[in-house]
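Before I ask anything, here is the structure I am working with.
The complex appears here without one of its protein chains, the remainder shown in place.
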Amino acid sequence: MKYLNELKKARWLSSFLFLIALFLVTGMVNPDFLTYSNIVTSFNGSVVFTLLAIGIAFVIMTGEIDVSIGAVMGLTATIAGQIAKRNGSILEMLVFAVLIGMLVGAMNGIGVSFFHVPSLIFTLGINGALRGLIYVVSGGKTTENFAGAFTKIGNQVLFAEVTIYLAIIVVIIAVIHLLLTKTKKGKYFIAVGDNPNGATLVGISVMKTKMLAYIICGIFAGVAGVVFASKYGQVNIVAGTGYEMSAIAACVLGGISLSGGLGNILGAAFGAVIMSSVSRMLVFIHLPSNFNNTLTGVMLLIIVVADALVQRHAVESARRKRLLSRTAAFDAKVGGKK
Amino acid sequence: MKETTAMDHEKDQAVPGLSNSLLSVKGICKTFGSNAVLKGIDLDLRSGEVIALIGGNGAGKSTLMKIIMGIYQADSGEIYVAGEKTELVNPSVALSKGIYMVPQEPMLFPNMTVEENVLMGFSESSSELKKRLSEKVKELNWNVNLQRKASTLSIAEQQLVEILRGMMREARILILDEPTSALTFDEVQSLFKVIRNFGKKGIGIIYITHRLNEVFEITTHVSIMKDGMITVNGPVSDFTKEDLVNGLLPPNLEKKTEERQEEKAFERGNLDPVLVVDNLSGYGFSHINFSLYPGEILGIAGLVGAGRTELVSTIYGRDQVLSGTVKLSGKDITGLSTRKVLEAGINYVPEDRHYQGLFKISSISANTSSALLNGPKLGRFFLNRKKEDEIAKSYADDFRTKIVGLNDEIGSLSGGNQQKVIIARSLSTSPKVVILDEPTRGIDAAARGDVYNIIHRLKRSGVAVLLVSSDMEEIEELADRAIIMFQGRITGTFSREELTQDRLTSASFGFKGEKEVSE
Amino acid sequence: GGGNTSGGASTETTKAEAKTEAAAEAKADQASGDIKSIEGKTVAFIPKLTGNSFFEAANNGAQKYAKEWGITVDYMGSANATVTDQLEVIQQAIDAGVDAIAISSVDATALDEKLKEAQDAGIVVCTWDSDVSPDARSMMVSQGTADVLGPMLVDMGVEALKNRGVDPEGEVKYAWHYSQAAVADQNSWYVAGEKYIKEKYPKWVAVHDPYYSEQDSQKSVTIGEAVLDDNPDIDLIICNDSTALPGQCQAAQNKGLTMKDVTITGFCTPSGMTAYLDAGILERWGLWDCGVQGALGCYFAAYLAAGNTIKAGDTIDVPGIGAVKTVPNSELVPGTETAPENNGVVLLPERVVFTKENVKDYNF
């Protein structure tokens, strides 16, 4: 019971446990999988999804959604690739990525919190517009064959097979997690998602908070584009399509509620590792690649349904326990008389 | 009665800039769509004053308060805080000026703990805040686990959390919008103690209520709002209860009081009980026994958390029955689903109107007819919308519900009128038993009178009424018989003759008087 | 329905024959002079999907020649390679009233009826790269049958294996990595390649069924890495998809592997791979000149739209490209009928294996 309650409080823990279970199952089928190197590679490979998931986690916490991040990522990846082709610096790419991310985030923020357009619709529209823009920027062509140095950075090992990107992201996650849980303002995102009117009442600006969430989300998506380009070395015009859904799924796996006001960033990160490791694990399990979607789907469903049932059971049994203890208190006091 | 004192009062006392003027509101107007809610409000609050702001449902009290808090912006008018003209563009400005409002509908963060809820938005160090919080909790005399999630709190408990927030803010101007509507006697008394303390400290309080007794018990000044204006204004000592009632109510009140006196006491005769609850146990209550007769109003009184809502909602099929039986006209309905219970002939007006009752953005018709969708009354498959409108219309006329059109969203109605629609829904299925859970919570005196009339009419037509209420006055006035619950058990039953507020209250605290709880 | 996997026994020789024959007869069978000019014709040039380097290269080629020929090539496509999207694009071409369509179909049969509708509307339909049913189009410009391309993939691997000192006659561990089983041509190359391996290199061991990375760059690297991690002793990976090949090379690079450790080969445009060639990740890969292929598709479409007729077996002189021989449909898929007029196949003569030595000669 106590553990269940703990699990309820720290929902990211359940996604972490699930990730371990997933590794173990893969390891059971194919013991070769359970080496340090293989596991670190899974994490190394998850950085793009992790960046996207962390970014969108902010938006989802405030109770909104952003389906334009895949397109933002595709756009900045294309631009990064083009800069790399003319031997530009990674700093230049990051500047572009951050600016574009901020701009798109600000537009989403304005549309959603200022014009009060439902976020799904608004970001859907932005998504379409950005996809068109990618077409214009890339000239309709795959951006590829960029200089080798750039892709080398993308996969440069820092220590013990941990790539630079992974190391940086772990630090970022740690910092953000602390900011969100330990600082007063960090809790604003969750508060706004939990009850916007209540947040307004205690002096939190819902509009500013949502705006900020979208901008942060945009920046993360923009940076994810640079990472994507430097890790994968080619960017086609549909790069990032559907990644928004994977990022959303990662957040949900990590215990962030789509209705807002619940969850934390660690969960999103673990969820992202799960989402990006599946295709890798399937290779080790030696199932035909045709099973890819089926298994991902089954897994996703099992996790979310199991999680929902566990949560519901936890909440319900806590309620019942409290209600029963109330009548029990009566019995204790007047039991002798009856 | 001083119909015109508003102006005089203001002229000689509320010159902005006076050292003790905390808040001064001038000529505030506010229109929603085509609905002019506030038409030039003037109000002054000075240090140590507790102003009772009273007025019917929809008079615009909450709207005015929200403007002061910066949640809404006035269309015109000025606000002076401590003599200084202030643009209250959003709540954080108001907060920084030392204004805090305990809203009418609690606005908590459901996924956060009580502690997080109270401390959200502060910038001081948390250990200090926590210390202060535990002091305030003690001051309020409230026993709560601060780590509980807000979503598990009952409305009353949520209200208490809101009040705690207000106390923590240490505001100089505190607005309490119907803080006691969900509280019981005991909590109300604790709250009053707190308010008196605040007054002593020089804090100015605007206190909105529909309970006129409270006005005399706690406030120093009275302002009555009617038709978007403050019509009556002055120190509470200038008024009698009758003055207030006359200032408030539409002219048809007298007829109603007559009606009420005509009401005959209930005669059980040799009728068979319509509802028999036998040794029923569930989550939150146990070993409950009672019978309900046609044409009887059975009150269920008790403190917050006594398990009344759990009891009645379990009978209504919302939760699991652990043991015991419920029989309706001899038919066993124990543990049936809500739908079946409804078909069998019980209907329920839930306690939490917004969460369990209203379809806020649906039409009045749709709200009235929602319980009829399973039966054949509105057609077998197709929806007979004409019939639906007829039913809605007839109830609206019957209950004197103030509506413009049947297709308007119910969210645009005032609380009292919303409640009438919900009661109409519960009667639309022609039930044998109607369960009313806090039917007059947050509705004004006029609407309350209307609801009481409706209840009496039900009784006359032979419907059995189970009335759950935290308002002892209400139980005393309406019930033919009352049972008292404490910690999930029935601790007393009173017949009409034995019903007095004192007895009810003491029984609500367990065996107070006979066998005081030992802790 | 029929498809291009049910291929018969035609092998390398077909390729060689086609080449010599075409060259010889080009001179003999000079165009008879009464060719109607194709100038001013508009051809809708439809790829499977836009943005893919293969199709973009084909488009570049088509546009280049179109200028010389004085025709308009309208490149129309969707970013997604799906039947429904192509149907929409064809409809647009019909509505726009083009003279001819040159299309690379995403499905062997599903477009047939729509294309027949186009034909009924007086539009000439030719295919290139990926075919539809022979009766739904006039000419097909083919890069060769699966039985040519499958073995070619294997042979490129064999060459590279030899060059790094692995005996191709011995046990070689290998795998295929491409986009999806559902992609017609890639899958047919895999099937034909497997058959070829069974016959010629019976000792080879496939470590797994083909790996699919769904034309997603991230997935192609992730799966590429997993393949290398799961099979540290793998010798050869054949990537017959232009997203999978660079992805697999990137994966090898990430693992610090070069062409000395593992052989990677496949099909991709030269421009997409030079970075990996320079880094020494792979030694050779191949493709055909898709620019010429695209241009030929457009040329034949315009040629027929101008009112010329072709009989299978004719040799057509294409300005700027040279003489091109047409063959009956049965050359591509044995047993298929060929209509007496304006129906047949053009086999693209040239396929290129790119290596360090020759890659600079190609810019697509």
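The first chain written gets the first letter, and so on, giving A, B and C; residue counts start at 1 in each chain.
Rule of thumb we're sticking to: a contact is a pair of C-beta atoms (placed from the backbone, for glycine too) under 8 Å apart; a residue touches a chain by one contact, two chains touch by 3 or more.
One rule holds for everything that comes next: contacts and distances are computed from a predicted model.
One chain of this complex is left out of the view, and of "Mannosyltransferase", "Autoinducer 2 import system permease protein LsrD", "Alkylation response protein AidB-like acyl-CoA dehydrogenase" or "Heme exporter protein A", the protein name its UniProt record gives is "Autoinducer 2 import system permease protein LsrD".
Note on the chain not shown: across the whole complex it touches A, B, C. For the chain missing from the display, the contacting residue among A:S257, A:S277 or A:T327 is A:S257, taking the whole complex into account.
Of the candidate positions C:T42, C:S78 or C:N343, contact with the hidden chain is made by C:S78.
Among B:A366, B:L413 or B:A482, only B:A366 touches the chain left out of the display. If you put the missing chain back, the residues of subunit A touching it would be 67, 111, 115-118, 120-122, 124-133, 135-136, 140, 237, 245, 248-249, 252, 257-259, 290-298, 300-301, 304-305, 308-309, 312. Within the complete assembly, residues 316, 318, 337-339, 341-343, 348, 350, 355-362, 366, 370-371, 373-374, 378-379, 381-383, 425 of subunit B touch the chain that is not shown.
Residues of subunit C in touch with the missing chain: 1, 3, 5, 50-51, 75-80, 82-85, 87-89, 91-92, 94-97, 107-114, 180-184, 186-188, 191.
Basically, only the chains that are shown with their structure count from here on.
Among the residues of subunit C, none is in touch with two or more other chains. Taken residue by residue, subunit A touches two or more other chains at no position, since every residue touches fewer. Within the complex, the subunit A residues that touch subunit B are 184, 187, 190-191, 194-195, 197-205, 257, 261-262, 318-320, 322-324, 326-327, 329-330, 333-334, 337. On the subunit B side of its complex with subunit A, the touching residues are 69, 71, 90-92, 94-96, 101, 103, 107-112, 116, 120-123, 152, 165, 281, 283-286, 305, 307, 310, 486-489, 510-511, 515, 517-518.
Listed in rising order, the residues of subunit A touching subunit C in the complex are 30, 32-33, 37-38, 41, 45, 48, 131, 135, 138, 140-142, 144-148, 151-152, 155, 228, 231-239, 276, 279-281, 283-284, 286, 288-290, 292.
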